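Have a look at the structure below before the remarks.
One protein chain omitted, others in place.
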Amino acid sequence: MKKNWLSYPYLLWMVLFVFFPLLLVFFYSITDRTGEGLRFTLAHFRRFMEPIYLKVLTRSVKLALISTVLCLMLGYPMAMILAGNHFKRKNIMIFLFVVPMWMNFLLRTYAWMTLLERKGLINTFLSWLGLNPLNLLYTEEAVVLGMVYNFLPFMVLPIYSVLSKIDKNLIEAAGDLGANQFTVFLKVIFPLSLPGVVSGITMVFMPAVTTFVISRLLGGGQFTLIGNLIEQQFLYAGDWSFGSAISMVMMIVILLSTSVITKYEKENEGGGLW
Amino acid sequence: MVKKWPILLLITLVLTTVLTLSSCGQDNRVVLNVYNWGDYIDESVIKEFEKKYNIRVNYDTFSTNEDMYVKVKSGGSNYDVLFPSDYTIERMVKEDMLLKLDYNNIPNAQYIEERFKHLDYDPQNEYSVPYMWGTVGIIYNKTMVHEPVTSWRILWDEKYSKQILMLDSQRDSIGVALKMLGYSMNTLNLEELEAAKQALIKQKPLVLAYVGDDVKDKMIAGEAALAVVWSGDAVYMKWENPDLEFALPEEASNLWFDAMVIPKSSKHQTEAETFINFMCDPEIAFKNADYIGYSSPHREVQKMIDPELLADPTAYPADAMLESYDIFHDLGEYLKVYDRIWTEIKAH
Partner (left out) sequence: MVKLLKRCYAALIYLFLYAPILILIIFSFNASKSRANWSGFTLNWYLELFKDRQIMKALYNTVVIALLSSVMATIIGTAAAIGIHNMKKLKKKLVMNLTYIPVVNPDIVTGLSLMLLFVFTKFPLGLFSLLLAHITFNLPYVILSVLPKLKQLDKNLYEAALDLGASPLHAYHKVILPEIMPGIITGMLLAFTLSVDDFVISFFTTGSGVSTLSIIIYSMARRGINPKINALSTLLFLTVLLLLIIVNLRTSGNGANKKRSDLKW
């Protein structure tokens, strides 16, 4: 199919608005502004290898991974329910899924605080039942909750859109050949939904690693994540070079790790990763 | 599903048409671009200004000094009036980013209290006119803290483990630790900074959270016993929850100012000065101070506000107290040092 020209507008766009800015970031990361002018150096990258920064990186990746897995575990069944014929107005249910996201994120996070605080609504409800109040806010768990809340629709929607068009004859055929519901899922439905799953994981994991608002608000600023670190460099420390270096490292780390996930895709339908 | 397109298009068309028409009528008035903190002005004041001087005002907001600084420094924008804080003004003066004010156009500046002229960051008042000011102190819940609060050290008291809220701001929190140890909030001495870092790391297990503006709601709700807050916020918090009390520690604290400046990128210096002058008009300044609730540096305003508020040391502390207070200075290259310390504390 000679349709490569369809992607030309996009390619042009990417070169202008993604590639050139990327070059800019790369340029900042390998240069140093000294008294005499510019100097090429790898010092910024080496600085990132210090234990404290690696600690921040590991924590960010860990939290992002947990959030992504949770999103997948919670989101996949939801996508299946949406794709099934359980609701008469499917499109409305999809829309209703996304509408909460149109309310400003800061507002919704503050609302979560009202729910999770020591004297918040959840604890008030628990003590009304006679149970002990829980320490829900300012924990790593709260940060994960925030991430899952924020990214769930990004996992559910791609999976749903793929599930909704799986040829149901394949499922019936598998059933006819003697497979029970579980085997049908494992051997037919799940493999066919993989393209959606991979997209979902991509759209959740990548931004989850670099988010910083959630950890700042729900984590009580106690967990510096890589997103916080980068923001600090650009705005507070004025160290654009170091900030750029961290960003470059992030890009490489994430792109490499995503390639591991997509290795499970069929060879000839690769999503373009390594 | 395909049937949705006509409806979507119709809505889009209607929206765009209606709203384009409403924004039509481009006038030939001068347009003044004002850049201020969010929710930091009485809105009606802007409309009054526009009517009185026939100048249109584009009012934009920023969330931190640093955001605003990057935006203005990069050169892409053309703001006429900015409302930075003390240390940012110092930095902008150093980097030649501001215009010198022509006080012939700002006669109302005479209303600024004498003690607020010749401040560290702008000794000759060449570039700025103060807008709001305040201090940093400890707010505490009287029902949870049964001893007098006189020193920063109470924030390191293990008795209040997980009942302490610190500010999620590098300079403010490191500043508190420095003051507790008896050092200046602007120190460049690496040993003193190291001591402050160790103190903050030691404190971390006792801290419930490092918060931003939600410290107000937290203390009002009684979620914590002690918190570091700005004096203006303390006034509001005490009003919402009478159990709260504000204290300025004996080791002294931070004195802060937000002031009006004109960046070099401005194309309407005269109009900008008119705006600053307007903001210093007693009636207008009072409206702002009343709405915002922070302390005003304006002599006439202090005559107009509720005498109870004027007598409250939270909002208007005695002159003598403020002698030893530190105003933040621009740290220049040492910003990186402070940042590194903050990272080590937070990542611990």
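Note that the chains are named A and B in the order they appear, and that numbering of residues resets to 1 at the start of each chain.
By our rule, a contact is a pair of C-beta atoms (placed from the backbone, for glycine too) under 8 Å apart; a residue touches a chain by one contact, two chains touch by 3 or more.
Being a predicted model, the structure only gives us computed values, none of them experimental.
If you put the hidden chain back, the residue from A:Leu38, A:Leu54, A:Val99 or A:Val260 that touches it is A:Val99. Only one residue in the set A:Val56, A:Leu152 or A:Ile214 touches the chain that does not appear here, and it is A:Leu152. Contact with the chain not shown here comes from a single listed residue; of A:Leu54, A:Ala111 or A:Leu186, that residue is A:Ala111. Contact between chain A and the absent chain runs through residues 1, 3-11, 13-14, 17-22, 24-25, 74, 77-78, 80-86, 88-92, 94-112, 114-115, 121, 149, 152-154, 157-158, 160-166, 168, 171-172, 181, 184-185, 189, 192, 195-196, 198-199, 202-203, 206-207, 209-212, 226-227, 230-231, 234-235, 240, 243-244, 247, 250-251, 254-255, 258, 269-274.
Chain B residues in contact with the hidden partner, per the touch definition given at the top, are 1-4, 7, 11-12, 15-16, 19, 23, 31, 33, 35, 37-40, 43, 46-47, 58-64, 67, 70-71, 74-79, 212-214, 216-218, 220-222, 236, 240-241, 292.
The rule we apply is simple: only the chains that are shown with their structure count from here on.
Averaged C-alpha coordinates give centres for chain A and chain B that are 34 Å from one another. Put simply, chain A touches chain B in their complex at residues 52-53, 55-56, 59, 91, 110, 113, 117-119, 137-138, 216-217, 220-224, 228-229, 232-239. Against chain A, in their complex, chain B makes its touches with residues 1, 4, 64, 66-67, 70, 168, 170, 204, 207-212, 214, 217-218, 221-223, 335-336, 338-340, 342-344, 346-347.
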